[in-house]
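One structure is given below, encoded as structure tokens.
A single protein chain has been removed from this complex, and every other one stays in its place.
Residue numbering begins at 1 within each chain, and the chains themselves are lettered A, B and C in the order written.
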Amino acid sequence: MSGAGVISFELVDGPIEAGQGRVAASVDALGEANEVGAVLEFCGVVRRSERGRALVALDYEAYPPMTQNEGVRIAQDILEETGVRAIEVLHSVGRVPVGACSFLLRVQSAHRAEGLRAASAYIERMKQEVPLWKLPVWAGDA
Amino acid sequence: MSGAGVISFELVDGPIEAGQGRVAASVDALGEANEVGAVLEFCGVVRRSERGRALVALDYEAYPPMTQNEGVRIAQDILEETGVRAIEVLHSVGRVPVGACSFLLRVQSAHRAEGLRAASAYIERMKQEVPLWKLPVWAGDA
Amino acid sequence: MADPHAVMFEVRLFGPQAQLAGRRVLELDGPAGGAVTAGQLLERIAEACPALAASAPASRVAVDHRVLAPEDVVDPAAEVALIGLISGG
Partner (left out) sequence: MADPHAVMFEVRLFGPQAQLAGRRVLELDGPAGGAVTAGQLLERIAEACPALAASAPASRVAVDHRVLAPEDVVDPAAEVALIGLISGG
């Protein structure tokens, strides 16, 4: 089981589009012993306001390659802890307008329980450990 | 907050395709007070074997309209319990081949925590309460 | 000769239970005149159809697309369905 997993962490300029970065093919290549019965996608969307003030966008900043290194390290930890087959992450850098997706997490697993657990744990740790910052672009300032 | 939610439960003939049944537009129509910061999609995939025996497909059966009624009733309960904005469900009826998606759950929420909680709770209850059955189509019998 | 006052239940079957029973509708005689609860109907199903004896006790009865409590009386004129172990998702 251990080691037979697919991990990726990618920075994307601007918003993430639906369907970007699918890894279905590479998970298929893991073979029958690692087959997938649950695919979970989580998308973080830029909200229209922050602390009550209207936003037009968020500007995201990363610190490559530390950002990717930390993103992959966490994915490896969680893959081992939960036994999921694949953890794939896309995160925006640069400007992402309100309503658009800035973060996409896709987890593939044999069953739903460990997939949901892995997604929750990944997001929690990412928000503590992966160097990514956002700056608000307020309505009126843009 | 209560009542201002989007719910749908739909039966689909055969496998569910990526991107089917998006409700983004209707959630936008909920307005600023109900804005969405997290979109979670869960897809159930037909596995290649069941209790060690090779499958080629599953044949799903529903009991409309009880199936949809129960699916909507659970979504209403969970929308109220968790405060998520939208719960949308597609479930296959008829034959779904191995590797294809037979169940898609999409939850839209302000923040990730309640979205993950709602997804987990929905699947748990659906598997107990929504009239849906599957019959295996074994390799060799097809 | 069949009791002319006995009611007849037509119970719809689905999925694995329909496959086990080899039919989609099970016809059962009820007791003459008396009312039948959902719990009693499950017992009658298990007796009348040995293929469902194992699964009937863990099943539920739906009447007109609503699940009954075990003590609820089943209206034989309504649409009666056996909701066996669910396996969607």
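Keep in mind that, in the parts below, contacts are C-beta pairs under 8 Å (C-beta built on N, C-alpha and C of every residue); 3 or more make two chains touch, one makes a residue touch a chain.
What you are looking at is a predicted structure, and each value in this text was computed from that prediction instead of being measured.
Counted over the whole complex, the shown chains touched by the missing one are A. The omitted chain makes contact with subunit A at the following residues, 44, 60-61, 63, 65-66, 69, 91, 102-103, 123, 126-135.
By our rule, only the chains that are shown with their structure count from here on.
Taking each chain's centre as the average of its CA atoms, subunit A and subunit C sit 49 Å apart.
Separating the centre of subunit B from that of subunit C, both taken as means of CA atoms, is a distance of 28 Å.
Taking each chain's centre as the average of its CA atoms, subunit A and subunit B sit 22 Å apart. In subunit A, the residues that reach two or more other chains under the touch definition are 112.
Multi-chain contact residues of subunit C, defined as those touching 2 or more other chains: 89.
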